[in-house]
Structure formats: structure tokens, C-alpha cells
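The structure appears below as C-alpha cells.
Let's turn to chain A:
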Amino acid sequence: MVARTAGLIAALVLLVLAPGTHARDLKTPQTPWYNLSSEQQRVLAPVASEWDRMPGYQQQRLLGAARRYPDMDPTHQQRFEQRIREWASMTPDQRKAARETFEGLRRLPPEKQYELRERWLRRHPNEGRYPR
Partner candidate 1 sequence: MSDFLVAVERRAFKQCVLSVQDEEAALDIVQDAMMRLAEKYSNRPAPELPLLFQRILQNAIRDHFRRTRVRSTWTTLLSSLGFGGDDEDADPLETLEVEVTSSVPATPAERLEQSQVMAAIEEAVRALPERQRQAFMLRYWEELDVGETARIMRCSEGSVKTHCSRATHALAKILRSKGITL
Partner candidate 2 sequence: MNEKEFAHRLKPWLDRSAADVGELQATRLKAARLRALEAAQEPVRLLGLVTVSAGTARTLRYSVVQPTLLWLPLAALLAALAFQSLRAPDPGEIDAQLLTQDLPLNAYLDRDFRAWLHEPQG
């Protein structure tokens, strides 16, 4: 009896939690471009034309990334500006895959991360380091 009640609670928790993360994403309200601050509009300018067609959760992610822009060093700011259009134009699946790869890389020891980065850059000389 007690075990069954505990199981029930657990099942409810899973029901609430598991789809919750996805449902919350889809339900995230959109933020119209005109509601962004001028600073946000400046940083996100490369994706201005697509902004209002983006789902709310993607807008939030971009805003989250943009929030860090003022604290980035100039090289990182330049990369950010160069990549954000490409990033926004990728499909959600591609972005998800890229994040997974990034996190997988980050889990490796630093010297291994460095080795793999260098290996890829050597193989793709034309895609060189940003900024070019």
C-alpha cells in the first residue's frame, strides 16, 4: 500500500517533470523585436530580420547569449557577431547536435580538447579561426 502510494507519487512527478521541460520551452512567450532594449537590438542586429519569426525559447536562448556580450573580449565579440546569423539559421536539431558535441568536448581533459581542436583546424585550413 505504502509502496504503491510512493510509486504513484513518483509517476506523477515524472509526468509533471519530463514533458515539463519541453512544454515549457514551447510555451515560452515570444518577445517582439520592438520590446528589446537598444543594447539587445545592437548585439542581435544580425538576426533582426528573422527575430519575430523565432519561437520564444530560441529568442530566450539568444538573449541569454547576448547578455554576455558586453563582458566578452574583442575577439570573442567579433566571433559572436560573425556567427550569430549562421547560428540562428541552423535548424533546432542542428543546434541541439552542436550543443551536444560542444558539451562532449568540454568533458574531455583540457589537453585532449586542445589536441582535437588543433586537429580539426589543420584539416580544415579554409575554415580557419574566427576572426579570419
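Per the selection procedure, all candidates are chains of the complex that A comes from, given by their letters.
Assume a residue touches a chain if its C-beta (ideal position, glycine included) is under 8 Å from a C-beta of that chain, and two chains touch if they have at least 3 such contacts; residues count from 1.
Since the structure is predicted, the reported quantities are computational estimates derived from the model, not experimental observations.
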Touching chain A in this complex, which is it: 1 or 2? 2
Quick check on the complex: what are the chain A residues that touch candidate 2? 2-3, 5-7, 9-10, 13, 17, 57, 60-69, 72, 76-77, 79-80, 83-84, 86-87, 90, 94-95, 97-99, 101-105, 108-109, 112, 116-117, 119-121, 123-124, 127, 129-130
